[in-house]
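With one protein chain withheld, the remaining protein chains of the complex are depicted in position.
Coming up: subunit A.
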Amino acid sequence: MKSKLRSPAPGALGPKVLLLLALLLPVWPALAQAPGAQPEMAEVLRQSGKIYVVVAVIAVVLAGLLLFLISLDRKLSRLEKEIGEER
């Protein structure tokens, strides 16, 4: 009851409270961000420019085309063998 009546005058905060605030306030933004920052991990493919995504896409396209060339090459070799053998 007593404490409620004694409204604190400005500047009456105890040095202990001030010290606590001084220690905690700088950490506040970090605390606020913590939940949001959790899913966004610093993985290579999520870096801001996302150029790595483009690199990956181009690499996949190129790999697909080259694989197609390789399979075409093999099919041709088989056909050449077949036609060569029939003679």
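Methods note: a residue touches a chain if its C-beta (ideal position, glycine included) is under 8 Å from a C-beta of that chain, and two chains touch if they have at least 3 such contacts; residues count from 1.
Following the convention adopted for this analysis, contacts and distances are computed from a predicted model.
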- prompt: UniProt protein name for the omitted subunit, picking from "GMC family oxidoreductase", "Heme exporter protein C", "asparagine synthase (glutamine-hydrolyzing)" or "Bordetella uptake protein"?
  reply: "Heme exporter protein C"
Message: Even though one chain is hidden, which residues of subunit A still touch it in the full complex?
response: 51-52, 54-55, 58-59, 62-63, 66, 69-70, 72-73, 76, 79-80, 83, 86
